[in-house]
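All protein chains but one are shown at their positions in the complex.
Moving on, here comes subunit A:
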Amino acid sequence: MPSDHTYAELLDLNAWIRKNSDAFHWQCTARTVQESKLFPVNPYIAMSYLNAWYRYPSLFRTLEQTMTAEELGDRAREVSSASGIIQNGIIPQFYLGGRQILIDMGMLRPTDALDDVAYVLDFTKRLNLSYHRHHAHILPSDAGHRAQVLPERVVQVFHADAFGVKPGDRLHTAAGRFLAQLSQYAFLSHCECRLGINNSGPYKIGESGEMLVRDVVDLAEGDYPWLDGVAAEVAFNNYTMPVILKDTHFSIVDDWASFEATPSYSHDNVTAIGLYTSDYLSDGYVPVAMDNPATLADFLEHEREVLAKATSDLWNVMAGWTREQLVDSGLLVYYAVPKDLFHIAGIYDQSDWMLVEDRAQRFKPLMNDEYGRDLIAELVGYISLTSQQGNDYTMSKHSGAPGDMWSTIPYSVLADDEFTRGVGPIRSGSTSLPAKSSTWTTTEGRLTLDDANRRAAALRPLPAQEPYRFLDDRWIKDHPGDERAEELYRHTQRRSRLLAGKGAGLSGADIEVLRA
C-alpha cells in the first residue's frame, strides 16, 4: 500500500536529510573524532543516537500538543539556553545517526518508521527555520558559517551596555579568567562534549569591531543530576557574555556554535564586555552585576572561584564513577539536546530525558572503546559503512566520497513498496546514575520542577505574542515610528542601563554616542 506522504513532502524531507548529512560531515571532520581518558566518549555518542531514535518521535508529538515547533523556535531565540544553535541544529543529526546505525546493522530499512522519520525531520526543520528566522537561513553553514540569530533590539542592548576594557584593567583580566574557568567547567559538566558552549554572531560594531555573543549553559543545579550539590553555589544556570573585539574578524561561527577568527581570538583584543543570564522563565536577558565595571569585576572574580571549586568537586565525583555511569552521563547529555524545548513549553519531565530506554540499553555489550571510536569515525567521518555507499559515480558534497552520511527515504514508498510507520511508544528505561534530588536553578530562583513547569506554562513573553511575534527587522525598517515597534523595543530595553525607554529609533552610531 502506498504511503500517504506526498511526493513533494518526500522531496523536501530528502533534501533536509542530505543537508544534514553534508553539514554534519563538515563539522565532524573539522572538529575531529573526540577522545578522553576519563569518559568513553564515542561509546556514549553511539548510545545517545540509539536512545534518540527510539524516543524522539513520541516526545516531539507530545510537545507539539502544547507548543508548536515554530513558537518554540521563536521563544528560544529570545534567550540563551540549552535550545541554542548547536542543540536545535543537532537534534536531527542524532536521530538520523540512530537510524543509520540500525540500517547498517540490518535491523532497519530506510523504508521503516516512515511516519516517525517524516515527523521528526519536519519538526526539526520548522524549529530551526523559526530559530534562525532573523538571518533567514536554516543553519549557520547556509550563511557561510555565520550565525546572526538576534534582532537589532537585542544586539543594541548588548552593544550599549558593554563596559569598555583594555588589557591590564581589572575587569579585562577578570573576564578572561572567568571565561577560561567557565569553558573548563562546561566541558566537565557536559561530560567532555561542547554542548554547554554556544556562540552566535558576529555582529558588526562600528568600522572595525565585531561582537561575538558567548553563551555557556546548564551550569547550576538543574537537569543534570550529577550537578546536585557540587554546583549548589553556582549563581546562574546560563551565562551570556557579549564580547566586542577590535581588529578581529570572526570568519566562522558554525553549526556547532564554535567560532574561528582572523587573526586568532586573543583576549588582548577584547574592548568591551557585558554579562547576562536568561532562561525559559526570564522573558529576555537579565543583566548580571552590570551596575558598573567594579561590580561586574567583583562578580566575575567571585564566580570564577565558585566555578573552580565546582570543577574540582565534580571531577572528584566523576573520577569515582563506574564505566557505565561515565557512559550514561555522556549519552544523556547528548540525547537530551531537545530538553529545554520542553522547559519552554512547561512540560519538562526528568524521566523523559535522564533515562536510557531498554531498546537502547541492550546495545551496551557492544560498546567497547574501539567499536565506539571506529563506528563513529566510519559513520560521520569516513562515510565508509556499507549502508552509506552510493553508486560508483557518486561524489558527496565535501569529501567526494561515493556515499552520504544519512540514507534518504526511497521514493518507492509512494508506489507499491512496503514500509513501516514507527517505532511505537516509549518503553521503560533506566540509568546507573543517582536520581535527581535538588531544585532547579532558574532566573526566578531555585524552584521545584512542578513550580518551574507551572511558571513556564503561564509565561507569555511579549515578543512571542501576536502582533509583536511577527514584527521582524524587515517590518521595523518600514515602520520606525510605529507604536508597536516602540513597545517591542522598550520591552527588550527595560533592563538596560543605557537604553531603558529609548525605543526603536536608535542606530548603531547613536549607541556609540550614548556609550561615549
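Just so it is clear, a contact is a pair of C-beta atoms (placed from the backbone, for glycine too) under 8 Å apart; a residue touches a chain by one contact, two chains touch by 3 or more; residues count from 1.
We take it that contacts and distances are computed from a predicted model.
Think of the chain that is not pictured: of "ABC transporter substrate-binding protein", "PEP-utilising enzyme mobile domain-containing protein", "Glutamyl-tRNA(Gln) amidotransferase subunit A" or "Nitrite reductase small subunit NirD", UniProt labels it "PEP-utilising enzyme mobile domain-containing protein". Annotation: of A:76, A:241, A:275 or A:375, A:375 touches the absent chain (contact as defined above).
Of the listed positions A:350, A:399 or A:420, the one in contact with the omitted chain in the full complex is A:420.
Listed residues A:26, A:363 or A:468: the one in touch with the omitted chain is A:363.
Contact with the chain not shown here comes from a single listed residue; of A:23, A:41 or A:281, that residue is A:41. If you put the hidden chain back, the residue from A:14, A:58, A:184 or A:408 that touches it is A:184.
Within the whole complex, the absent chain has one touching residue among A:83, A:141, A:387 or A:442, and that is A:387.
Listed for subunit A, the residues touching the missing chain in the whole complex are 30-32, 34-42, 103-109, 112, 176, 179-180, 183-185, 187-188, 191-192, 194, 258, 260, 264-265, 311-312, 315-316, 318-319, 321-323, 326, 359, 361-366, 368-375, 377-378, 382, 384-387, 389-392, 402-403, 417-420, 424.
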